[in-house]
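Notes for the one structure printed next.
Of the protein chains in this complex, one is absent; all others appear in place.
Per-chain numbering from 1; labels A, B and C assigned in written order.
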Amino acid sequence: MNDVSLIVKVVAYILIVPVFIFGSYVILHGHLSPGGGFAGGAILATLVAMLVITFRDDFKENPHEIFSILECIGMIFFILLAFFGLSSSFFHNFLVNLNGLFGKPVHFGVNPGYLNTAGVIPLMNMAVGIEVFSALSLIVLMLSMRYGGERK
Amino acid sequence: MIDIQFLTVVILISVGISTLVFKKNIIKIVMGIEIISSSINLFLISLGYREGSVAPIFTNAPSVKMVLPTPQALTLTNIVIDLAITALMLSLAVLIYNYYGTLSMKKWRLVERCS
Amino acid sequence: MKMARVVTLALFFVFLLITSLAMRPFGKPSNTGMDDYFIQNGQAQTGSNNIVTSVVFDYRGMDTLGEATVLFAAASGVLLIFQRAVTGGKHE
Partner (left out) sequence: MEVGREMFIIEHLPALVIAIPLLAAFIAPLLKRFGKHAVSVWSILNLSIVECLVIVLGYRVIKDGIQSYAIGASIPSLLSPNGLPVRIILEVDAISSFMGLTSISIILLACIYSACFMKKYKSVERYYSLLLLMAAGIMGMAFTGDMFNMFVFLEVLSISSAGLIAFYAYKGEAIEAAFKYLVISSISALMVLFAIALLYGQYGLLNIAALGAAFRFTILDKIALALLVSAFVMKCGAVPLHMWVADAYGEAPAPISASLVVASQISLYALFRICFTLFGLLPAIQIIAWFIILFGLASMFVGVTMAMPQKDIKRLMAYHAISQTGYMLLGVGVGLAVINDINALNAFGIAAMEGGIFHIINHAMYKGLLFLVAGAIIYRTGTKNLNEMGGLGNRMPITAVLFLIGMLSITGLPPFNGFASKLIIYESVFLFNPILSVVAMIVSILTLASFVKVFYSAFTGQEQSKYKDVKEIPAIMLVPLLILAFLIILFGLFPGIILKLLVKPAVQALLDRAGYIGVVV
C-alpha cells in the first residue's frame, strides 16, 4: 500500500538509538536541566510514531497490549512513590538530604548540578516518563493502525 | 499603555472562540479549542515574568534573580491536559467520519428532533 | 442569526480587553511571596536545581498526579472507543 523505500527503513533503524538516548537523558536530568518526565516521554513517543509509519505493513496485529501494560506499571510506580511518603504525609519527599539514593543535600546558590540529588523527584520523573511514553504511543497506534470500521 | 503580551492573549482567545462559533467542521473546532488553550498558556507564562531575571534553574545560572516558577508549573500541567483533550477529540472525529462520511456537524442525528 | 453571533463575539472581545487593561504591568509581579519562598527554599527542601520541577513534583505533587491521570484517562478512553468501534459491540 504505502511503499516505504529501503532508505527510509535503514535511516529509521539508525535513528532509534540517538533518539532513545536523548529522550532518556531529558527524563533522567529533569531535576537539573529543563525537561523532565513529560518532555522526555514525548520525545520517546516520537520514536514509536516514526517506527509505526515506516514499518506499518510488517506489524501483524496492533501491538497495543504491551503499551497498555507499560502505562499501568508506570502509573502504579508513580503513585506508590507517593504512598511511600505516607510516614510523614502523602506526597512527602522521603529520600531527600539523607545521603542515600539521590540523597545528596544541595545548598542555595548556583552549582554545576549533581545527579545524585533531589530525592524522589528523579524516580517520579522516570515513572511519569514511562507513563507518558506508553500513553502517547498507545494513542498514536490507535489512531494510525486503521481498523476499517464499517462505514454507514 | 497596554502591554502587548496581554493584548495578544485577548486577540488569540477571540480568534479561538470565533472559530468555535462560526465553523461547522469538527477538525476546525478542535483547532479553535487548541488556540484558546495556547493563548491561556501564553497568558499564564507572561504573568510569571520578572524584568531582568533568568529561568529558575540553578545549574550554572548566570544570576540568582529569577522568574516566578509557579506559572511555569501550571502551564506544564495545562499543556498535557490539552494534549489529552485533543487526542480524545481527534479519535472521536475519526469515528464520526467513519459513520457519517463527513466531518461537518450538519449531518449529525442528535439534533433535537421532537418528531 | 450570524449578526447576533458577531455582536456577542464583539462584546466578549471588549470584556476581555478590560482584563488586559486592568491587569498589572507586564514585567512587575505584585505579590510574589509564594514564588520567592520556592526560589529560596527549593534547593534546600527538595534538593533539585530546577525549581519548576521541584514545584511540579514536590510542592504541588497532587497536580502532577492529577495530570498524569488525565493522560491515563485519555489513553484509556481512546482504547475503549476503538475497541468498541472495531468489535461492533455485538454481544460477543
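Miscellaneous remarks
We adopt the following convention: contacts are C-beta pairs under 8 Å (C-beta built on N, C-alpha and C of every residue); 3 or more make two chains touch, one makes a residue touch a chain.
Since this is a predicted model, take the numbers as computed values, not measurements.
Across the complete structure, the visible chains that the omitted chain touches are A, B, C.
The chain that is not drawn here is touched, among residues C:V6, C:A44 or C:A73, by C:A73.
Shown as candidates are B:V15, B:M31, B:A61 or B:I81; the residue that touches the absent chain is B:I81. For subunit B, the residues in touch with the chain missing from this view are 13, 20, 26, 29, 33, 36-37, 40, 43-44, 47, 68, 70-71, 74, 77-78, 81-82, 84-85, 88-89, 92-93, 95-96, 99-100, 108-110, 112, 114. Not every partner is drawn; the one left out touches subunit C at residues 15, 18-19, 22-24, 29-35, 37-38, 58-63, 65-67, 69-70, 72-74, 76-85, 87-89, 91-92. Within subunit A, the residues in touch with the undisplayed chain are 68-69, 72, 75-76, 79-80, 82-83, 85-86, 88-93, 149, 152.
Operating definition for what follows: only the chains that are shown with their structure count from here on.
Taking A-B and A-C together, the chain pair joined by more C-beta contacts is A-C. In whole angstrom, the spacing between the mean C-alpha positions of subunit B and subunit C is 9. A separation of 23 Å divides the Cα centre of subunit A from that of subunit B.
For the pair subunit A and subunit C, the distance between mean C-alpha positions equals 20 Å. Contact of a single residue of subunit B with at least two other chains is seen at positions 57-59, 76, 80, 83, 87, 91, 95, 98.
The multi-chain contact residues of subunit C, meaning those touching 2 or more other chains, are 43, 49-50, 52, 56, 64, 68, 71, 74-75, 78, 82, 85.
Contact residues of subunit B toward subunit A in the complex are 55, 57-61, 64, 76, 79-80, 83, 87, 90-91, 94-95, 98-101. Within the complex formed with subunit C, the subunit B residues making contact are 2-3, 5-7, 9-10, 13-14, 17-18, 21-22, 46-51, 56-59, 66, 68-70, 72-74, 76-77, 80-81, 83-85, 87-88, 91-92, 95, 98. Chain contact summary for the complex, subunit A toward subunit B: residues 32-34, 38, 109-113, 132, 136, 139, 142-143, 149, 151-152.
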